[in-house]
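Down below is the structure, laid out as structure tokens.
So, chain A:
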Amino acid sequence: MSTSETTPPPKEIPPPKAAPPEKTKPPVPAFEKSYVDQITNQFSDDVEVEYIKENRTRVNVKKEKIAEVAKFIKDNTPFDHAESVTGVDFPEDKEIGVIYHLGSYTDPTYSKQVLALATRVPREENPNPGNDSTKLQSLRDMFYSVEFHEREIFEMLGVYFEGHPDNRRLLLPEDWADLPPLRKDFKNRGR
Partner candidate 1 sequence: MAEQVIPTKKMPPGLQVENVDDRIMTLNVGPQHPGSGHMRIIVKIDGDYIVDADPDPGYVHRGEEKMAESRNYITNIPHLERPVIHDSCNILYPYILGVEDLVGIEVPERAKYVRVIAAELNRCIYIQYWLAIYGIFLGHSTMFMWPTGDRELLIDLMEKITGARVTHAYFIPGGVRNDVPANFEDVCLRQVNYFEKRIKEYADIFYDNPILKARTEDTGVLSREDAIRLGTTGSVLRASGVDYDLRIKEPYDVYDELDVHTNVLKEGDSYARSKIPWLDMLESCNIIRQALEKMPKSGSIRKKLKPNPKGRNDEVYHRVESGRGSAGCHIISREKPEPYRLKLSVSSFRNLIALPYLLKGEKLGNMPAVYWSLNYWPVEADR
Partner candidate 2 sequence: MADALFLAISILTIGSAIAALEMRSLVYGSIALMGTLGGIAGFYVMLDSTFVAMFQLAVYVGSIAVLILFTVMLVKRELIFKKIEDPKRKFAGIGLMLIVILALGAIIMDSGIKTITTDSDPVDFREIGGDFLTYYWPALILMALILAGSVMGALVLARREDTVENEQ
Partner candidate 3 sequence: MSVIAPKFRLGYFLKGIFDNAFWILTLVTLAGIPTIQIALFLIPLPVINGQLLTAYLAFTWLFNPTMQIPLIKALLYSDLFRIAAFPGFGFAALIAAGTIFVERKMLAKLQLRVGPFYCGKIEGILQLVADGLKLISKEIIIPAKADKPLFWAAPVLFVGTAAAFVALIPVAPGGWVVADLDVGLLAVFAVIGFFPIITILSAWSANSKFPFIGGIRALHQMVSFEIPLILSLLGVVILTGTLNLSEIVESQSSFPWIIFMPIGAIVFFITVLAELERIPFDLPEAESEIVAGWLTEFSGMIYGLVQLGSYLKLYAFAALFVIIFLGGWTGPVFWPPLDVELITEGIPIPNYVGDPILTVTTPGLPLLDKDPNEWVMQQQGELVYTSGQLLVSGVIWFVLKTVGVIFFILLPRGVFPRIRLDMLLHIGWYKLIGLSFVNIFIALGLVYAGVIGPGGIL
């Protein structure tokens, strides 16, 4: 399957932060900006607005503050459930990104909005899932629906979620001993 050899990952993938093209951006939508501003006002240093587009916003958070920000969002904005949790491997930055997509069922005015709450955790070359520094606080107490998603991220990318009661594997076999398969250095056979 894959090897955990220490060949450097290919260089052609530019990191996302490294390319902020300064073009004439479309005007920032007011409604989306209002609820993002709530978060930025509360956590001025720890959060960074990635983009505010129509119906879609993204906020990058430091990994230590993710639980606090999530609790603030849960308590002060109508976002009440997590739709999706995406884990992305960035071998260039030696980081793994975790993106929570939050939505709202209770407030009809927010029904189009999806707030992406993103963070990065350090990545290790020789992963030992659960026992290395690739750890993140679980948002399960704030958004219960991330339970299975976080289990999936754990097995697919090796991000251990502290505070998650059930960090077993979900989709992979119980005796999976290889690299977490969604990391970029896990090579598909024949590709």
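In picking the candidates, the idea was that all candidates are chains of the complex that A comes from, given by their letters.
List of remarks:
Definition applied: a contact is a pair of C-beta atoms (placed from the backbone, for glycine too) under 8 Å apart; a residue touches a chain by one contact, two chains touch by 3 or more; residues count from 1.
Not measured: the values here are computed from a predicted model.
The candidate list 1, 2 or 3 contains one chain touching chain A in this complex, and it is 1.
Considering their complex, residues 13-14, 16, 19, 21, 55-56, 58, 80-84, 86, 88-89, 99, 101, 105-106, 108, 111-112, 114, 116, 129-131, 143-149, 152, 160, 162-163, 165-176, 181-182, 186, 188, 191 of chain A touch candidate 1.
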